[in-house]
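Only one structure is covered here, and it is reproduced in the block below.
Subset of chains shown; positions unchanged.
Each chain carries a letter (A, B, C and D) given by its place in the written order, and its residues are counted from 1.
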Amino acid sequence: MNMNSTVSNASVSIKDLSLNFGSVSVLKDLNLDINDGEFLVLLGSSGCGKSTLLNCIAGLLDASEGQIFIKGKNVTWEEPKDRGIGMVFQSYALYPQMTVEKNLSFGLRVAKVPQAEIDKRVARAAEILQIQPLLKRKPAELSGGQRQRVAIGRALVRDVDVFLFDEPLSNLDAKLRSELRVEIKRLHQSLENTMIYVTHDQIEALTLADRIAIMKSGIIQQLDDPTTIYNRPRNLFVAGFIGSPSMNFLRGELIQSGDGIAFRANGVNFSLAGYDASETLQPGRKVVLGVRPEHIKVNENTGGEEHDATVDIEEPMGADNLLWLKHAGHTMSVRVNGARRFSVGAKVKLSFDMTVASVFDAESELRL
Amino acid sequence: ANATDLEVTHWWTSGGEAAAVAELAKAFDATGNHWVDGAIAGSGGTARPIMISRITGGDPMGATQFNHGRQAEELVQAGLMRDLTDVATAEHWKDIIRPSSLLDSCTIDGKIYCAPVNIHSWQWLWLSNAAFKKAGVAVPKNWDEFVASAPALEKAGIIPLAVGGQPWQATGAFDVLMVAVAGKDVFNKVFKDKDATVAAGPEIAKVFKAADDARKMSKGSNVQDWNQATNLVITGKAGGQIMGDWAQGEFQVAKQVAGKDYTCLPGLGVNEIISTGGDAFYFPLLKDEEKSKAQAVLAKTLLDPKTQVAFNLKKGSLPVRADVDLAAANDCMKKGLDILAKGNVIQGTDQLLSADSQKQKEDLFSEFFANPSMTPEDAQKRFAKIIASAD
Amino acid sequence: MTGQAQAGRPNKLLRNLNAKIASIPMILTALVIFVGGTFWTVFYSFTNSKLLPRLSFVGIDQYERLWAAPRWVTAIENLALYGILSLIFSLVIGFLLAALMDQKIRFENTFRTIFLYPFALSFIVTGLVWQWILNPEFGVQSVVRSLGWTSFTFNPLYTPEIVIYGILIAALWQGTGLVMCLMLAGLRGIDEDIWKAARVDGIPMWKTYLLIVIPMMRPVFITTIVIIASGIVKVYDLVVAQTSGGPGISSEVPAKYVYDYMFQAQNLGQGFAASTMMLVTVAIIIVPWAYLEFGGGRKRG
Amino acid sequence: MANIETLNTTAAGIDAVAPRLGEGPRGQKPRRALSARNIMLYGTLGVAALYYLLPLYVMVVTSLKGMPEIRLGNIFSPPMEITFEPWVKAWAEACTGLNCDGLSRGFWNSVRITVPSVIISIAIASVNGYALANWRFKGSELFFSILIIGAFIPYQVMIYPIVIILREIGIYGTLTGLVIVHSIFGMPILTLLFRNYFVSLPEELFKAARVDGAGFWQIFLQIMLPMSLPIFVVAMILQVTGIWNDFLFGVVFTRPDTYPMTVQLNNIVNSVQGVKEYNVNMAATILTGLVPLIVYFVSGRLFVRGIAAGAVKG
């Protein structure tokens, strides 16, 4: 990521953007540069301002302050249609009385594109999205997934620079969602357009994104590639937000233990040997230790430090088996292979993989 | 007697009419009973259905006004109305009521069902003296002179003939023209005998010609109610109006004096014949003994000589009995009394035709008067058809 | 097993008993008043009842007379003209106002109240006021003339050819507010995303309304049309208050014909025949609608 | 870690390029108050508002003028000399026949007619709508269809049969009779409104209440009613207006001492004594319309909401 890039290097560039609804400030001084051909996902819980930001980029909402550049051009005051963007909505927003073909071509016809050109573009979009057999149908005669494909097609025919998606899959069921996710990914790989994708589903975010911007209350908390976000969350919010089940958090403090530093909570010590930034940790600091469920081993004698725990609840999920364990006053979730089964109340031994754990300052909530 | 409340419904709500009703009420209250006034505004067309619904619906009033004639025929046949023969015999109505046709209209199968209260005649032309003065022509003496003076009036910005928009006004004007232009016999042949050939004949064609003149002269009188039309005459905005004697009440209320401020021409100054329609009171059959008694009292009171005088002076109509003293009557009323005394009378169309035929006639003439493109010939053809099917 | 099951099966009539009891007023109204009353009316239209209903049958005489009556024909023509115009103008004006109101305007509440308040007034009042405003002597015409245009003529209520437009002006004044409300409710029900999609597609506002939004508001339009249409068929008070059918018979309407002949002319048979014809007209409007609305193939939700 | 650093340098980075970025449009797109769009928008609305307000203005202005002024001036000019005489006359003095107590008597009659009629017609229609929405039984839709078609039948057609029915039951001419008539003619449209509204409420709520053991009336009274304020407001407004403004039934099914205000209004307006007293007529007209007008002004907002909930769906 190169925040110093000049505007022309970025496909979409947002400078000091603020937006208020009346006295409510929804976006606050937001800066964001999106590279050409990048797949950027805006992730955040409901009401954090994702759609608002997307609508600003699309020109559907007027910014209160700040500027928006698309392909180096200041489009802050441009009409949506002149921004070179296409948008796909959660509720599909297909024109119900028009056939799929009409839906796709309506914008072009209004823009007085020659018929031959329209036909060509519709045919191409239909081919890419494999909706040729549906062209004569009306939206009501389509399944959810087909509708969503048509909605994408509507952006596709307009040959835009930037695709904006506002939770395009959240009205679909799990199975369809995972199928279309792959399709969108494939589409991005073949088109190489810039795509900005809003979702509150972290699986979508992790699987699709080149970079993820995690938002909370109108402020971007972290902007990074998925692996970094997952493994090195910048703060407690990001750490807790990403990952399902959530990262296990233990509140405690740092202590000196032998030659290294250790974490102590509820009277139990955890050696932090192997933590990637252990040198920056100072004893005495109040911190929160975060360990993901899959980074805890159960009864796997790794040779390292081991902790006793009791199985509280077992949630078999097919490929995986999720255990909720009681350990020194904490409840902890641990993910094990789906084939391994435990009985409730069983005593187990845990070992923690501290190389991929995170330590957060208890006050600033930033990762140390 | 015990004071009994008797509800009386009527549609007399204009200024002169209300004053006249007050006289009736006063007289009835003086008998120790109480007149509960049930006025329904908006002419008989609005009021009659309500009265009939109440009678047929089993919630009858104590007494009700109808135009006297055939409007209540079926109610009587259905046994809903009270037989007044006892009162009539005791009071010798047969001897005192004049003309006798009035009582005939109340008689069905030999029994008397209504008490006539007044005689109204339609055949009057009311002229505004001021309007003619303004136009610089003499006040006409008859219909032809009136037609001749129309251009002068128009030039002076005066509507020659005021005709209100309510359908019965146009119809009434036509009937008046018929008596004036074609005479009594033709009138009776058409309306009494329902002779369609006469109705299609040359005499009636002349009447339609006259009606055509009236239509032309009435252009521009943009009013609905009859008394608004009368008001045009009173204020000199219109030259004249063909209207029944009830219009006189309005002149009176406006403090105008016959002969000085306005002129009346009975029979349009052509044929001095007047019709003897009028109003009558009917008494629905009531279960309550007390009220039935009060009904008899009311019937008696209505025909009491004093009541007759007081009422008719206010109403501008003629009393139904000859033996009353009308010293206070004005010019026009005296003219009417004279004609009545001479026996130059005809029956009113309400008495001769069913309400249904009347309505059809109204439809025809209101259209004729409002629609200049309808030729008199066409209108006459339709008129003859109505007469042919009339009952 | 099966036998045992059937044994426990309660009487079908007694299921939902409370609902059935509670619906008795509705059932009675539907059957006795509407069906019964209608059949009664149709039945007696074949008699020559005068003041009181009587069972003396005259076949279709009443209908022959009805259709031979110029006034009835005029009334039907007026109703057709008035109906079509009032339907079109109500929808157009109502929709336009709603569309304007939907532009996130200031003082929306004020405007809405202004457009809606006439609906609170009866046709009698409406008729009186407009009769007055349109009166040539002191209404609009005289005011404009007094401003200098002395040849200005606007006298619909006393001009047979255009009197129906005078009534229309008053009817629209009274009724468009409700239509606006219905349309506004419909507009507000349109998915916000549709608007956004159209803007991104670069479709001009008016085209969005015309080609996308209006077709989407079909149910609202149907409801509205039904409401307007039922009002049109019944139009009576307004005409009576404004023109009494005049000048002449040029603003007569069927409902007034029915009333006049039933009560003023004391010819119930004729009135019943006329009302039967009105019912037939209503059926012609209603049946296709009922079919569209409740009939086969209507999608749920 | 690198990421955090870059993030931390962000501010400085932006400062460096800020002057360049400052060029061009920034922030809110300027919206001129007098843009062509706004002129069109508010212009049209203003003209429309004028058309709608004109009659009210004329009514009010005229009712405040004396007769001489009316005869002289044009109807749109404001009163030179304001007089409340016409109002007093319309309310307390105008005559119909012998009764010279103006509208005042009719007002209380109207209240006595309207209140029970509104309550009963809404009570019946809401139960109907509820039964139709949630307790469908065989034939219920058929009765409903008949009812809806009934909404189109001109009232005049029905008057005669109803007079006969009421006479046979023996309640013709009573207040009960009139209330029943109003309930009957209010039923189609109100039932439609309530049915559509109850259909739009989540069915699960109804199911939950049934599982909880509530019966027909308990569900209606304790679950449905408290949730139905908007539609009750719509129904209330429609009925208050309709019944208050009713002339035909009021005149056919009452007697002079119970005449509602509209009949009284008609009597006053049509009792022309010499010249029409337009000022009194207008005052009487406003007075008659006042109750529904106030209802509208007070609850107009709920009306639109209720319409959205009840009329448009379904």
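Everything that follows uses one rule, which is that a contact is a pair of C-beta atoms (placed from the backbone, for glycine too) under 8 Å apart; a residue touches a chain by one contact, two chains touch by 3 or more.
Every value quoted in this text rests on a predicted model; they were computed, and no experiment measured them.
Although just one copy of each chain is shown, the whole complex contains the chain kinds in the amounts A x2, B x1, C x1, D x1.
By our rule, only the chains that are shown with their structure count from here on.
Under the contact definition, subunit A and subunit C share the contacting chains D. With centres computed as the average of Cα coordinates, no chain lies farther from subunit B than A. Subunit B and subunit D have Cα centroids lying 43 Å from one another.
Mean C-alpha position of subunit C lies 16 Å from that of subunit D. Taking each chain's centre as the mean of its C-alpha atoms, subunit A lies 50 Å from subunit D. Across the assembly, subunit C contributes residues 259, 262 that each touch 2 or more other chains.
For subunit D, residues touching at least two other chains, in rising order: 266, 269. Those chain pairs judged to touch are A-C, A-D, B-C, B-D, C-D.
Subunit B makes touch with subunit C in their complex at residues 44-45, 48-49, 52, 56, 71, 73-75, 78, 165-167, 222, 224, 354-356, 358-360, 363, 366-371, 382.
Residue ranges of subunit D in contact with subunit A, taken from their complex: 1, 3-4, 6-7, 9-10, 13-14, 16-17, 20-21, 23-29.
Contact residues on subunit C toward subunit A in their complex (touch as defined above): 191, 193-194, 196-197, 199-204, 207, 211-212, 215-216, 299.
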